[in-house]
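And now, subunit A:
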Amino acid sequence: MTDFLQMGGYAAFVWSAYGLALVVLLGNVIAPLRQRRKLLREIARAATRMKGGSTS
Partner candidate 1 sequence: MNSLGGAFMVVLRRDLALAMRRQSQIINPLAFFVIVVSLFPLGLGPEPNLLKSMAPSVIWVAALLATMLSLENIFHGDFEDGTLEQLLMSPSPIFITVVAKVCAHWLLSGLPLLLVSPILAGAFFVPTDALVTLMWSLVLGTPTLSLIGAIGVALTVSLRRGGVLVSILVLPLYIPVLIFGAGAVDLAIGGIDASANLYILSSILVFAASLAPWAAAAALRISTE
Partner candidate 2 sequence: MASWVWFHKLGSPKHFYALSEKLLPWFAYATAITLAISVYGAFSAPPDYQQGQSYRIMFIHVPSAWMSLFIYVVMAVSAAIALIWKIKVTDLVAGASAQIGASFTFLTLCTGSIWGRPMWGTWWAWDARLTSELILLFLFIGYIALRSSFEDRAAGAKASAVLAMVGLVNVPIIHFSVQWWNTLHQPPSVSKFGMPSIDPSMLWPLLLMAVALKLFYITVLLMRVRCEVLDRERGSPWVQELALAENGGAVQEAKR
């Protein structure tokens, strides 16, 4: 197991490369998810304001 983690002495290089790839992939997934949530919230708020009313 430690052999695997050590990567023949190149551990820092191999794991940072794969780690960076993971960050890029995750970033590409999380960004649209967050944007979607934010958009829907905004749109819902605007829609309620239009329909609902100014009681508050």
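Behind the choice of candidates: all candidates are chains of the complex that A comes from, given by their letters.
Just so it is clear, a residue touches a chain if its C-beta (ideal position, glycine included) is under 8 Å from a C-beta of that chain, and two chains touch if they have at least 3 such contacts; residues count from 1.
All values reported here derive from a predicted model rather than from experimental measurement.
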Checklist outcome for this item: Whereas the rest of 1 or 2 do not touch subunit A in this complex, the one that does is 2
Next on the checklist: Quick check: in the complex, which residue numbers of subunit A touch candidate 2?
Outcome noted: 4, 7-10, 13-14, 16-18, 20-21, 24-25, 27-29, 31-33, 35-36, 39-48, 52, 56
